[in-house]
Structures are given as C-alpha cells and as structure tokens.
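Let me begin by handing over the structure; questions about it come next.
Here the complex is missing a single protein chain, while all its other protein chains stay put.
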Amino acid sequence: MITEGLKGRHFLRLQDFSKLEIESMLELGLQLKADNTMRRLHDDLLPRRTLFMMFFNPSLRTRNSFEAGIFQLGGHAHFLEPSATRLPTLEGEDLGYASERISDVSRVLSRMGDALSIRILGDVVDWEYDKAFRIIQEFANNSKVPVINMEDNIYHPCQGMADAMALWELFGKDLKGRKIGVSWTWGSSPKKPIAPHHDFMYVASLFGADVVFARPPEMRIDPEIEAQVKSNAEVNGGSFQVVENMEDACENADVVYAKNYVCLDLLPPVTSEPQKDEMMKLFDNYKGWIADEKRMNLAKPTAQYMHCLPCERGAEVSDAVLDGPWGEACYNEAENRLHAQKGVMAAIIP
Amino acid sequence: MITEGLKGRHFLRLQDFSKLEIESMLELGLQLKADNTMRRLHDDLLPRRTLFMMFFNPSLRTRNSFEAGIFQLGGHAHFLEPSATRLPTLEGEDLGYASERISDVSRVLSRMGDALSIRILGDVVDWEYDKAFRIIQEFANNSKVPVINMEDNIYHPCQGMADAMALWELFGKDLKGRKIGVSWTWGSSPKKPIAPHHDFMYVASLFGADVVFARPPEMRIDPEIEAQVKSNAEVNGGSFQVVENMEDACENADVVYAKNYVCLDLLPPVTSEPQKDEMMKLFDNYKGWIADEKRMNLAKPTAQYMHCLPCERGAEVSDAVLDGPWGEACYNEAENRLHAQKGVMAAIIP
Partner (left out) sequence: MITEGLKGRHFLRLQDFSKLEIESMLELGLQLKADNTMRRLHDDLLPRRTLFMMFFNPSLRTRNSFEAGIFQLGGHAHFLEPSATRLPTLEGEDLGYASERISDVSRVLSRMGDALSIRILGDVVDWEYDKAFRIIQEFANNSKVPVINMEDNIYHPCQGMADAMALWELFGKDLKGRKIGVSWTWGSSPKKPIAPHHDFMYVASLFGADVVFARPPEMRIDPEIEAQVKSNAEVNGGSFQVVENMEDACENADVVYAKNYVCLDLLPPVTSEPQKDEMMKLFDNYKGWIADEKRMNLAKPTAQYMHCLPCERGAEVSDAVLDGPWGEACYNEAENRLHAQKGVMAAIIP
C-alpha cells in the first residue's frame, strides 16, 4: 500500500494514478466498508471537512454516495446545482450577471472548503466530447484543494473504482484468467454516456482480466481509451478483444457488463451538432442487443451481470437477469460507490 | 414501554402499530424533547446514520423537522427532489433514461444509508387515491432499511404522531371525556390533502377522546378510516359522531381541529379525472365554514385550535383565532413534528 503521495492530489481520471495507487485507495475503501458493516465509526478521518459537490446533471448514486460518504468520514457535502448559483463558465462564454467565471468559482470555493467535485456531461455541454473534461480541468487548475471528477463525457473514474471493488469482491484482486464480457446494448434514448464503459474496461484490464468487448461496428469507443485498455491487458497478463455480437462476449464469461451508450461518430466533434434522430435509427438496427436470460445462460453458471445503473429495464437488460441470481453484483457495484469513494477521499483530502 | 420489536420496522401508517407501540414512540419523543429543552445532546442515538428524504411535493415542516431531527440524533438527511435525480417509477410507467424503476432506486439507496422517507401525493399522482401509498409500499418492499411515510393521499402518520403529542401535552395521555371537535372548512383551492384529518381522528380516538366531526354531507372521509376511528373509540372508551355543522363540533369542545380538504367523490377513482371546477363550486356552497372567534367562543374557555399547517388565513381560520390564545397548540403541534419524529426514528432505525 502506498502511504504517501496521495494527499492533496486531484482525482480527475484513473489514468493519472499508478496501479499501486489505485490499489491502495481500493484497499482503504474496503477497510472502511468493513468498518461500516461492523458499525465502527470512522468520523475521525476527515473531521469537519467540507466537500462542494457541483452537479450540472441529475444524479442518484453519485450524489448520495458522496454525501453519505463524506458524512461517515466526519465531513459534510454541499449539494450545488447550477440553478442555485450562477452558471460557471469558461473564458469567452460569460453571460454577464447570470454567470461567473470558473476560475473565480473554483478559487472562492477552494478557500472555503476542503474538496470540490463536479459532474458535467451530455446536453449541458451540447455533447461536445472533451469540453466537460476541460471544464473540470479548469476547476482543478484554479483550486487549492483536491478536485474530484464525478463524470464527464470521457471519464467516470469514481464508477471505475466501484467497478473494480465489485470485481475484487467476486474474484480477488487478481483477475487473470477471468473472462469479462463487455457489450453495448440497445437503449431508447440517444443520451447514455460512454464514460462508464471506458472506465470499466480500464480497470478490468488493469487487474489482468480477459476483456471481450462486443459492439456493432458503428459503436466504437474512444480510440485513446481503447489503446490504454490494450496496453493494460498486455502489461498485466490479460487480453483485449473486440467482437461484433453479444454472444461472443457472453460465452463462458465470469461477468457480463452490458449497457447502452451513445455513438461517438454522430456527436461533436465528428459532426457539428448531435445527430439524435440518426442515432436512434442506428440503434434500432440493433434492437435485439439486450442482456437477457438466453445470453446470460451462455456465461459461466456463477456469472454475474454488471451495469453502473440507472438501467433501462426491458431495453438494456431483462427483469429476469436483474432480479435473478445474476443481478446481485450490479447492486454491490452501486453500493461500492460509497465505499470506493470514501477510500479516495480519505486518501486525497488533506 | 415497548422495548423490542420496533427496530428495523417500516413506518408507513399508524394502523401498522399497536397502541402500546405508538405510545412508546411518543414517550421516546417527549423524552428527547425534554433533552432538547435542557440542551442535553443526544447525538449518540443514531451516530453517522443517513436518512434519504424524497420529496415529490413541497414541504416546510416535514422537511425541516426530519432534517433537524436526524441531525440532533447524530445523523444526516439528504434532501432529494425528483428534479435532481431521475423520476422513480412503477413498472409500466418507465420513461427511458428520464426515469428509474422504484425497485432499483430503493435497493440502491437502502444499501447506501440507514432509512428512507417519502412524501408523494396530489397532483404528482394525478390525485389517484391509493397510488401514492402503493408507491411508498413499493419503496418499502425493495428496501433493506426502514421506510417512513412522509404523507400520501390517505395517510400522514408523522403528523398523527405530532398531533397526539400535542394532545398529550394539553390533557395527558388519557383523552377520555375530552371533546375534540373536528371540522372541514372552506378553502380557496381544490388541493388540500385529507390525510391529516384521517390521522388526527385516528389518534384522538385511539387515546379515548369524544370526537365530533362536522362536514358538509358531500365531504365524506375514507370509509375504511372512519370505521377504524369508530372502532378505536369503542375500544378505548371514547365516542365518534358525525354532524353537519361546525357549531356542533365546536360547542363545549376542548380542542377544535378545523381545516379544508378535497372532496373524495370528485377525484379518482370515483371520477376518471380530478373535477377541480366542480369541487370549487361545491366548496363555495359552504363558504361560511371557517374557524373564527364566534365559533371558538362556543368551545370551552381553555379551548385550543389545531391545524397541521400551512393554513390559509381568512379562509380556514381567522387571524384572531390563530394569533390569539387559541392558536398556541397549533404551533406546538408543528414543533412536535420534530420531537415525535425523533421518537419514531430513534425507535425504528437500527
């Protein structure tokens, strides 16, 4: 376990941390989960620290896991929506008295509290692919305290940590020899983020799994992330393979991770505007892509289904899968948001 | 006092608890009220516990009493509005990525915290009479932690507990021989819930009062509740009588509880849609129904006026009644939300 070098760091993406650092934060999280199970209080870890949570998008798991998590550590989270403040803007996008420059928001908040966390993605940035991450970076560049990424269009590192913790709980921290089937599924809206897929495959490969990723040919992920996943697999004794039907991902899998995500080739910067109608037409060519009993029965008898939630029942996954024995890991994954993030906060917030 | 059997229970309606259980929770609440008055901290009772409060409707008393209450007990409440998450829906009412199935919301939250509380009624469920309660039951059925009903179209058990505490403070816990006048009044909107009337009469009869209930013939309450009130009265040494003018309820009363509520016969399932214009026409036939000085002077000299608040001054009750000596119990009743709910939470949250 790393015992120094984490305090004061921003948590913007998994790629900024070494495998050993990620492991260390996960181990802290697991220890705090055990404490919680035994009702051993741990509010001496971040006493009276304040976390400012800025949400530009709705949230259930992220908001509640951060708010409950910092509270268990002895601190308090402020739930900040753009409507309650003025809109934080980048230089050149100011709206007079209706907005405030991000550099100022970040400087001010970082003098009043101990950490900032930000969720911004999708419609809020007109689906401009890297803009949300640039906004989060702008907060970080102007903050004296750690900034935590609560999801942008590219990265969802807190979800990745919770995913990793759920995988560790199933298999131990060495995933070598485990087949992790990952898939796109159909969904009824052109709005579901791709970041969870990115970070799920990032951590599965980091811990040495054999990742088999199924998606229609038009549904590529970010090539830079794909290269990182490949490299992770090579370095850590796993493998990475892309296939074009769900069955290949499910067959004999230990885990099936399957959910819908947007088509990057129908969004900026590839197109000038989001092509939402086009995207739904494209999706509808692949309407049969759903995690159902038939496909789960291709996997190992002990296989688990994973999804970051919220899921669209009947579209991405059938009720029978989610409510049956396959679904347990999915709710563990959600619960682990709480514990994994407590590990991160305990590590980085001074 | 009951010393076991309460931990881990849902608090969905008073009817789910025995008289002794209700008394026990009220006694705990009174003890915590005394502690509070003496500034004796009691934050060791639910240390670092998290309460998720979901509000589908506006709230002043309920939200603030729960948030302050769990805080005094050592915990923390999350204030959740549907706009900040996605809409929790029953099966068959999903809205794709804009909603999330209640079973999933409840499973996830119950793994991240220690209790859930929900307010849902009125417009939000298109006034479908039992739908809000079914939604709350759906949360409870999928939760591993206690679920608390913060008001639906039928029940408002937390209000009932606060009402009971206010009555106890006036008369002691035995209400035998006390006349409690209860009345409908005119109001300027077809929106005021009937649940407070239900639970007020439930507790008044449970503790043996003589309840005289005045309402226009068209303004019936739920017949099932009425039967329970009658039965409570019989079992506990009180009485229950329905009359058709306010004066009969007020005359010689120890307490007058008077407020507006909707007409159940102009709402689903009796009608297919809420008949709001019809309801206002009906109300206007009874515009003189207001708790004013003249009527309060019919009551005992020491009589108190009660209302769950918010009240419509000049419509339901005159300023002279509320701001004069009759009005004190009304604000005690509101304050007791805090203490009664602390008693409930301390009893049921593990």
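A and B label the chains in the order they appear, each numbered from 1.
The rule is short, and it goes like this: a contact is a pair of C-beta atoms (placed from the backbone, for glycine too) under 8 Å apart; a residue touches a chain by one contact, two chains touch by 3 or more.
From a predicted model like this one, the values you see are computed outputs, not experimental measurements.
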Residue among B:His10, B:Arg48, B:Arg61 or B:Arg215 that touches the chain left out of view: B:Arg61
Selected from B:Arg134, B:Lys173 or B:Lys191 as touching the chain missing from the view: B:Lys191
Residues of subunit A (touch criterion as defined above) contacting the omitted chain: 47-48, 50, 52, 76, 78-80, 83-86, 94, 96-98, 100-101, 103-105, 107-109, 111-113
Contact footprint on subunit B, counting only the chain that is left out: 41, 43, 55, 58-61, 63-65, 67-68, 71-72, 76, 79, 81, 187-189, 191-192, 309-315, 322-323, 331, 334-335, 337-338
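Convention: only the chains that are shown with their structure count from here on.
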Subunit A and subunit B, separation of their C-alpha mean positions in angstrom: 40
